[in-house]
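I have a structure I would like to understand better, so I am pasting it below and will then ask my questions one at a time.
Yeah, one chain of the complex is gone here, protein chain that is, but the others are all in their spots.
Chain nomenclature is as follows: A and B, assigned in order of appearance, with residue numbering initiated at 1 for each chain independently.
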Amino acid sequence: MTNNKPLMELSNVKVHFPVTKGLLRKVVGHVRAVDGVSFAINPGETVGLVGESGCGKTTLGRAILRLVPATDGRIVYNRSDAASPGKTTPVNLLDLDDDGLKPIRKEISAIFQDPYSSLNPRMTVADIIGEPLKIQRYPVSQRRDRAAELLERVGLSSTYMNRYPHEFSGGQRQRISVARSLALNPKLVICDEPVSALDVSVQAQILNLMADLQEEFDLTYLLVSHNLSVVQYVSHRIAVMYLGKVVELTEAKRLYTDPLHPYTEALLSAIPIADTEAKKEKIRLEGSVPSPINPPSGCHFHPRCRYSTPECAQTEPQLQERGDGHWVACLRAEELDLRGIYYQSPPAV
Amino acid sequence: MSTQIRDKAESSQNTTAKKDYGKSYWQLVWRKFRKDKAAIIGGVVLLVFYITMVFFAEGFAPYQMEHKHINYVNAPPQLPHFVDADGNFHLRPFVYPYKQEMDFATFSKKYTRDTSRTVPIYFFVKGDPYKLWGIFPSDLHLFGTEGDDPVFLFGTDRQGRDLLSRILGGGRISLTIGLVGVGLSLFFGSTLGIVSGYYGGTMDNIIQRITEFLMSFPAIPMWMGLAAALPPNWSSIKIYFGITIILSIIGWGGLARQIRGKVLALREEEYILAARSMGAKNWEIIFGHLFPNCVSHIIVVATLSIPGMILGETSLSFLGLGIKPPMTSWGVLLQEGQNVRTVVQAPWLLIPVLFVVVTVLCFNFLGDGLRDAADPHAQM
Partner (left out) sequence: MREFMIKRICYLIPTLIAISIVSFIIINLPPGDYLTARIAELEMQGDSTSKEYLEQLTSYYGLDKPMYEQYIRWITRFVQGNFGTSFEYNKPVKELIAERLTLTMLLSICTILFTWLVAIPIGIYSAVHRRSVIDRMLTFVSFTGMATPGFLMALVIMVAALSLFDVNLMGLFSREYADAPWSFGKVVDLLKHMWLPVFLIGLSGTAGLIRIMRANMLDILGQQYVLTARSKGLKEKVVIYKHALRIAINPLISIAGMSLPQIIGGEMLTSIVLNLPTTGPLFYRALQMQDMYLAGSFLMFLVVFLVMGNFVADLALAWTDPRIRYE
C-alpha cells in the first residue's frame, strides 16, 4: 500500500426515490435515502458504515454496486493499471453504462445479508461460487477449479461442490457467499450486514474469516452494519449515518473513545458491556427516526438530540474536519464534551 | 488449520438430515411426490391414457374408428367372461355373441346374449388396416375376434361404430387439445408474467389490466361466441387449432397473474441482487435465476389448468361449436347424447363422460401432488 491514493472516493452522493400519489402517479416528494454523502475508502482498510435501520446505509452500498440509481454525485473508483503498477486511473462509476461497468464488476464484489436468500436454491455450490466467472465468460473447468479452491479457503471442504444450499447451516452458507465474492479476486468488497442474520457464536467466525482473507488478498471492505460491536471488531475507520447523511467519520478507536456527535454518543451508550464495574448511563433517544421524505429542518438529528439549541433547528451543520481525520457534522461539536466507551482492541488474528 | 476446526463445530449445527446430501431440488421433489399415492395413481392413469389414446389409439382399438358395422346398430356393451354357461373355465376371455330380434312395437332392433356359443377374444389380431402416425401401414390390433362375430366392449352407436374404438380415437383430440392449449397459454402467460413481474412499471400496469380484464370474462360464453365465429368451411385441422387458440386466449391471463406473483416474490431475493452486482444481464438473470425458480410453479399451474381446457373443448364440441365430425373428440361423441331419447335407448353412449371425469380427476390429483412436492422443505 505504497499508493496513498484512496481506492474509492464518494462525493456528494445522493439517492432519492420519488413518492407518487393518486391515479396519475404525481410525484409528491422524494425519499432522501442517501442525501449527499462524501468520504473516501483507502486501499486495504475496512470502513464500517453504521446507523439505525432506514438511515440509508444499505442504499448507499447498493448505489456503489449500481443496484439502485444514484440521483446525484460522483462515485470515483481509482483503477490500478495492470501494466504499470502504482499508476491508477480514476473512473466515475455513475458515468458508465453496463458494458463499461463490466470490467469494474470484477474488482468490486458484494456479500449480502441473508445467507438463506442470497444463494439460489436451485444451484449447486460450485455453480454459485462460479457464477461471477460465468458472467465474465470464463470456461466451465476454470470455474470449477476456482470454486474448489475457494471452498477450501473459506474453511469448507471442496467435496461440498455438488451440494445444494439447503444442505448447509447459516454460517456455512455465509462462507459460501464470501467465497463467491472472492471468485474474481476483487479489490473492494461491499459487505451488507454480512453477519447480522447469524447466531452470535457464528458471527465472530465469519468476521475472523473476513479479516484473514483481507490480509491474505489485500482486500478493502466497506462494512455496512447496524451493529456497532460488529463494526468495532473489524473496522479501521467508521462512518456513522443518520437520515441519509454521514454525521461522523473517524478512526475506529477515536470514534469509540472520543465521539464528537451526540448521535454517536447515544449509539455507543447502547452497546451492552459485560463489565459490571464500568457503570454507564444509557442515553435514550426519544421518538423514532423521522421520515426521510420530510426530514426535520436544520440538523436532522435535533428533535432527538439532548444537546440541541434553537440554532440547531435553523442551520444545517456540514461535515467538517476537527483534528486529524476526524470528521463531524454538528454545530456544537467544539463545545460539547461527549462520553465514549472503553475501546477494546480487536483480537489479533 | 483453525478454519477446519470451526467447520466441524458448525456442521454439528447443521439441521438437515444426512440423507439429503447432494440431492438436487428435483430429486427432493420426486422423493416427496412419490409418497403421494393419489398423485401417483393420477399420473399413471394419465400416462396410460396418453399412450393408449394419443400414440397408439389405432392399435389399442379393436376396430377403425369410422368402421360402420351396419348389422350391429346400437348394440349394447358386451362383458368379457372367463367362465361359460356350463361352468367351464376358459383361460382365454370370451364374449357371448349378439342375438337380434325385431321389436315390432318400436321398430328397433333388440339385442340379447346368445349363451349357447362363445366368441373368444384373441390378442394381437389382424383387423382393420390403418396407418400408425399416418406413416406406418399396419393392421395389428391389441385384441379382437376371429370369424364373423364382433366384439363391442362399450357397445356401438346408431351407425354401428364401435364406441371403445371411438373413445380411444376421440381421446387423441381431447387429450392433446388440453396440452397444446396449455402450452400456448404457458408461453404467453409465463413470458408476460415474468416480464410484468421483473420489469414492473408501466409494462406491468398494462399487462395487469389486460389479465384482469380477461379474467372478468365468463369463459364459456366467450368461448362459445368465438368458436361460433370460426368459418364453417374450415378444415378439421384448422378448426382444431382455432379451438385451441380460443381456449388459450382466456387461459393465459390467470397463468400470467400467478407467475407474476411468484416473480415479484423472487425479485426481492438477494441472489438476484447478487447476480446484478456481478454484472449479470437481464436475460441472464431471467433464464439463470428467475425461470429455474419458477419452473416448478409453472408446471403446477399448468397441470391444474389442463382440466379446464379439456372441459372447454368437451363443452364446445358437445354443443356442436367445437370439433366437428369427421374429426372425433369426447365432446363430439357426447354430442350424440344431446338427444335425450337416443341416450335413453342407448345409455352406453354416456360412457365418454366417465373418461372425461377420470381424466380431469387425475389431472387434479397430479397437480395437487406436484404442488405439495414443489415445496419439498415444507412440512405438510
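We take it that contacts are C-beta pairs under 8 Å (C-beta built on N, C-alpha and C of every residue); 3 or more make two chains touch, one makes a residue touch a chain.
Fair warning: this is a prediction, and the values are worked out from it, not measured in the lab.
When you scan B:85, B:102 or B:229 for touch with the missing chain, the hit is B:229. The chain that is not drawn here is touched, among residues B:57, B:167 or B:356, by B:356. Contact residues of subunit B toward the unshown chain are 209, 212-213, 215-222, 224-226, 228-229, 231-232, 307, 311, 314-315, 318-321, 334, 337-338, 340, 343-344, 347, 350, 353, 356-358, 360-361, 364-365.
In this text, only the chains that are shown with their structure count from here on.
Put simply, the C-alpha centre of subunit A and that of subunit B have 55 angstrom between them.
On the subunit A side of its complex with subunit B, the touching residues are 62, 65-67, 98, 101-102, 105, 109-110, 112-114, 117-124, 131-132, 135-136, 154-157, 162-164, 166-169, 171-172, 177, 180, 190, 202, 205, 209, 212.
Residues of subunit B that touch subunit A in their complex: 1, 3-4, 6-7, 10-11, 13-16, 20-25, 268-271, 273-281, 284, 288-289, 292-293, 377.
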